[in-house]
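Just dropping this structure here.
All protein chains but one are shown in place.
Coming up: chain A.
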């Protein structure tokens, strides 16, 4: 996917004026509130959180070891493990596997790593038909749009928009009536997809966790589409990134509870499946080939630096669902695969710093994301680290750079500061004295265009305090 994070400001502005998006995001706010009620009602949430973080920190400290163990165990189960440094290498691996399988079509479950490696475009270029099997992804394939959320890809769409999309794209199927009910729409998508599951030579899914002790991987969905995609085609391709590995099944158990709870408020997702390798001799179901593609794409570098805590991320999306900025502008404004707070850290790491300056800046540092993050990732602290990198590399917006520089220079000269702030406060107080506020301020249009600026009271506190001290001393003498 083309990186367009440099257009954040204009995209966000447009999003604020898009009624369908605003209606959809209001729903997301309600959904997030519902999820929090479930989380808050879970007695051992904090215990699970501490346990999960400890497991992941340990795993990341020995990531090379656990990846090698995973690979060895996976090979034993008949899985072929492919390592990809870059998205391009990963694309090539997948396309080659599809060609060897003489695949005309693939069915696909939701995979954000697939999005990251640009697998959809690569399959299209190779002339391979792709059918999305997650309902949200199916809707987006009709609309030809990227996901706007990491586990609810189409949350930016309203029901009305989905009705229209289905009507437009399914009309050559001979359907006369306009479908209104979500259940009817779902049934139609299921019916259309069913034969695709049987036709496809290859099934592609993501993986939530890779288990080092036995070489299996865990896949969670609420639709069951991931299981049909994994089990029906002869060739299974699993797209994952290197930080998804965990030492044991028991460790995955801890993370699975946190993931479901934080993502949707469920104790566990409807389908939680453990896959290990290929079909055994004598078994009727299962894939004949199982390929796991492990993408690095900058993660090894993150492991060595100050963004390592981000590798704890289990993609629950609690940070974005609870982010007041995300819930106003939606995921597309962020301009890449990963939106919201986690995306504001991931995107600069996986792409570049120059074109992603807005992402960690479009954040009020309110701390809600870190508060809800089940993996205790210090997201606001990392936003500040990115901002300091901007500062050091002269990427900070010029107005901010000058404004902060001047302010800091002034504030480190208390006498001069006293004098100038007293003058400015008096001037602004005079200008706004009647109404107690100013509707326009030079150099602060951003503030005053849609808000008033309350006027200062007049003298500064320091002036009045010194006066009070002088009066006190005078009266004491």
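In this text, a contact is a pair of C-beta atoms (placed from the backbone, for glycine too) under 8 Å apart; a residue touches a chain by one contact, two chains touch by 3 or more; residues count from 1.
In the analysis below, contacts and distances are computed from a predicted model.
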Complex member absent from the view - protein name from UniProt, among "Acetolactate synthase", "Ribose transport system ATP-binding protein", "4Fe-4S dicluster domain-containing protein" or "L-lactate dehydrogenase complex protein LldE": "L-lactate dehydrogenase complex protein LldE"
Full-complex contact with the absent chain, from A:182, A:305 or A:436: A:436
Chain not shown, touching residues in chain A: 9, 12-13, 16, 324-325, 328-329, 361-368, 370-371, 381, 384, 386-392, 396-397, 400, 403-405, 407-408, 410-412, 414, 417-418, 421, 424-425, 432-437, 439, 444, 446-457, 459-462, 464-466
